[in-house]
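Handing you this structure, nothing more for now.
With one protein chain held back, the other chains of the complex are shown just where they sit.
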Amino acid sequence: MKSQKPIFVLLCLLLTGCWDQHLLKNAVLVQILSLDLTDNEDLLLGVSIPIIEEAAGGPQALVKSETFSAKGHTPRDSRRKIDREISGILDTSKNKLILFGEQMAASGIYPPLDVIWRDPRNSLGATLGVVEGEAVNLLNITPKHETNVSEYIQDALTSAEENSIIPNQTIQTLASEMLDPGEDIVLPYLKINNKKSAVVVGLALMNEKKYVRSISPQDSTLLLLLNNKKGKYARFTKQVNNDEEQKLKNYITFNVHKMKRKLKVQVKNGEVSVNIYSHLKINVEEYPKGDVPKEIDHLNEALSKELTKEANQVVTKLQQSNCDVFGIGRRLIALHPKTWDMLDKKDYFKNIKFKTNVKVEIIKNGIVL
Amino acid sequence: MKFINLALKKVMKRDIQPVSSNQNSISFKEVFHTIDENISFFKQTFSYSADLMIKELNERNKRGILVFLDTMVDKDKIQTDIVKPMMEVEDTQFEGVLHTNLLKSDNLFKAQEALLNGSCIVLLDGAKEFSMVEVGLSKERTIMEPSNEQVIQGSHEGFIENLSTNLHLIRKSCRTVNLTMEYLTVGDQIQSKIAMVYMKQLANNEMINEFKRRVHHISMDYIPSTGALQELIEDSTWSPFPQILSTERIDRVVSHLNEGRVAVLMEGYPAGLIIPVTFFAFFHSPDDYNSRWMIGTFIRSLRLVSIFIAVNLPAIYIAVIGFHFEVLPDDLVLPVVSSIKNIPFPPLIEALVMELTIELIREAGVRLPSRIGQTIGIVGGLVIGDAVVRAGLISNTMIVVVAITAIAAYSIPTTEMSNAVRFLRFPHMILASTFGFVGITFGFMFTLAHLCRLESFGTAYFAPWAPFRLKDMKDTFIRLPLWKFNSRPLDSKPNTLKKQSLARGWDRNETKQE
Partner (left out) sequence: MKQNKNRITNKQLVFMIIQAQIGVGILSLPHDVALLAKQDGWISTLLAGIISQAIIFAFWGLSRRFPSSSLYEILPKLLGKVVGKVLILSYALYFMVTGSLVLARYSDILDKWILPRTPNWITMVLILITCIYIVNAGLTSIARFYVLVSPILFVLLVLIVYAMKDANFLYIFPVGGHSILTILKGSKEAAFSMLGFELFLFIHPYVQASGKEKLIAITTANIFVTFYYTFLVFAALVYFEPNIDIGLTPEPLLYMIKAYSFQVLERTDLFFLSLWLVVVATSIANWLFLSSMGLASLFRKKHYAGCLPIVAGVNLILALLPDQGRDFEHFNHFLGPTHYIFIGIIPILLLILSWVFSKKEVVNNL
């Protein structure tokens, strides 16, 4: 019948056309992306894909990793070349880790990341990292206790986050900070150890999306505390005495339990000065000398002095690298817009006068004195 | 939509010529003068059927006949009620003797009807009138619980095939003067007796009149069952959702009567139809009221979730693995990938094959004798499921999805709604395999729009969700304690809304005394 023709046509279209199908069984998932700069300024893209082996005994299948890499002008260009080597379609929607080699990071991380934001299927919960040397080498490590490289690195980063060595951020939370003229970002810095493990050695300081230098783990923790971004734990081991025979007894290990930070920006005649005051309430975890309450005042004073000195060193390093991680520039734009207009947008951070003060207070010391 | 409607109208016009019905036109036929003429009349009308018995009585030169249908009467009753008294009496009129169940008439067509209903006709030669005596045979099933509407706690009585017994069961549970019954007949060639039961002070008059109007306009040879009656009077036959509740349980019928609804029963079928009814009435079970209210609420909310699962779960699964697998959390992706890695079929085909297999198993299970049924259940469930996975034809996760869907669909208390829900699954699956999540949203919108416009005898089908009435929500997917049920729900438009006020009066009185 005539009136049934349109229904037939529609049905045929519905049943045959599944234009947007991305079948899971045909997709090859990318777990880590690595970006490196080659000698002639081209891009070296590395991908790590999981290999699932059938579960012989037990419900969970064993997952291993395999690495592929290719050179190209842009990330997508290189990806097409890798696609030709792989059976199946490369799919980055589950990519959780993007690593930059040192050189690549130094020349600017924002442009290669454009494709991540542009494609709707990409995961915006990925973490970024900078690797010493070439990032591709990190994909080839073979740790023994965890067969899948992506799992291994992600877990390492998660535990570093808990220990306040690196901040908790994803590529989306970084986006606005990257584009903000008054703020700079810091990324985790990783090192390869004997081809068997990856070590998170602290933070990489970035100046306007370009990598400058890295800082040590203890400095990283201190920096995060100064920036009011404490993770679950923040542990330090510091020297408080220097006259004990056994060297061990000169040190104290503590965990920051609670902290309060005050940051004040003052503007006088076009000169910007910043006061950072941080009050740390700590939990003594290890004091080989013993008997904390007897020396509590001495310890508080010594630790405050030590941490203040180190904080000043950290701030100096920041200023030398021109990395405005505190977002002072953003505060100026928001609260002192006229002053901001007068300042040099690129180097304003170097000319700011910082005064840092850290006060330490011991509140707990475990179940013995 | 418009084109479909036009096409259908053309088709249906051919069938709308009215059939002459002799429903209300029991014409008059006079009794013949001679007995022989009457005898030949009866024999002819009943097409010389072998079970038409005509026994002659001879009483003081007056000829008389007893006419009855052998298969409809209880011969013992004839013996005790008619023949014996007639033998004992001397000269007085027979009518005086026939003191039980006596009806007189002079219309032969009425005699016909009476014979069909199991009466015995006593006709005397030369008399203008005859007597009809009810001596009907009744062989009935025992009253037991209907097999597909079982409850854990509650009454275990159900309707049987005899109309009078059913009405008796209702009356004895509902002893009030308000309970009104009306009898109607439907069917042109073969007449079926229908009884309408309602509470006079509660039920809406418009509703009752509407029902009578619809029944009156039915023109069909023979109404085969209550299912057919349902189809003939419901608002929309195109909808997959049932708009009339058919139940075999007495407590259900009585509780609905008490909310102002009308129950319809038919001779020969153990089901009662309840009108008007809302979508949520299909999800209530007497169990909910007989257990504690918190448990009742929990179980009811579980049923809400189960509708959603039964309709959508296969569709969501197909959409996820076929279109948007990035929705799966990271830890779940790898196990799912490993289970579907080597399956040759696309997800839609997998799902359809498994769903159809389950439907086949269900159909077969209904007809198998109970001893074999158990074995086949085990075979079907475990062996087929396991073997199919090992052969690499269907993935593990698909079997899990299909099994959960099947269980969710069968947790719905009424079979019709369960069927509707199971049927709706398939369009959703097809939409999901073509458009992913967006397709499921289309299906959902369509279903919701359909439910919003559906009406059952003039009342909104999806009440109390649309139109939204907070007061009536206390009995849909939650069950508040009984002492909170102070007013009747509005959807059946009862005449009185207030039902009770202080259900727990003793509680109040105690505190007052202190």
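To keep things simple, chains are lettered A and B as they appear, and every chain counts its residues starting from 1.
What we mean here is this: contacts are C-beta pairs under 8 Å (C-beta built on N, C-alpha and C of every residue); 3 or more make two chains touch, one makes a residue touch a chain.
Computed from a predicted model, the values in this text were never measured in an experiment.
*Asks:* For the chain that is not shown, enumerate the shown chains it touches in the whole assembly.
*Replies:* Listed by label, the shown chains it touches are A, B.
*Asks:* Touch as defined at the start, partner being the missing chain; which of B:D81, B:D288, B:E326 or B:E350 qualifies?
*Replies:* Among B:D81, B:D288, B:E326 or B:E350, only B:E326 touches the chain that is not shown.
*Asks:* Please identify which residue in A:L179, A:L248, A:M342 or A:I363 touches the non-displayed chain.
*Replies:* A:L179
*Asks:* Would you indicate which residue among B:F211, B:Y317 or B:W465 is in contact with the undisplayed chain?
*Replies:* Considering all chains, including the one not shown, the answer is B:W465.
*Asks:* Where the complex has a chain not shown, which of A:T38, A:T74, A:T147 or A:T170 is the residue touching it?
*Replies:* Looking across A:T38, A:T74, A:T147 or A:T170, the contact with the absent chain belongs to A:T170.
*Asks:* Among A:I51, A:I89, A:L248 or A:L335, exactly one should touch the missing chain; which is it?
*Replies:* Going through A:I51, A:I89, A:L248 or A:L335 one by one, A:L335 is the residue touching the chain not shown.
*Asks:* What residue numbers in chain A mark contact with the hidden partner chain?
*Replies:* 10, 13, 17, 19-20, 93, 120-121, 123-125, 170, 172-173, 175-177, 179-181, 327, 330-331, 333-335, 337
*Asks:* Would you write out the residues of chain B that touch the absent chain, in ascending order?
*Replies:* Against the missing chain, chain B presents residues 1-2, 206, 210, 324, 326-330, 435-438, 440-442, 444-446, 448-450, 452-453, 455, 458, 460, 462, 465-468.
By our rule, only the chains that are shown with their structure count from here on.
*Asks:* Determine the centre-to-centre distance between chain A and chain B, using the mean Cα coordinates as centres, and give it in whole Å.
*Replies:* Chain centres of chain A and chain B, defined by C-alpha means, are spaced 66 Å apart.
*Asks:* Hey, which residues of chain A end up touching chain B in the complex?
*Replies:* Answer in residue numbers: 1, 3-4, 6-7, 14-15, 17-18, 20-25, 27, 29, 50, 52, 54-55, 60-61, 63, 93-94, 96, 121, 123.
*Asks:* Quick check on the complex: what are the chain B residues that touch chain A?
*Replies:* That would be residues 3-4, 6-7, 321-326, 330, 333-338, 340-343, 346-347, 430-431, 433-436 of chain B.
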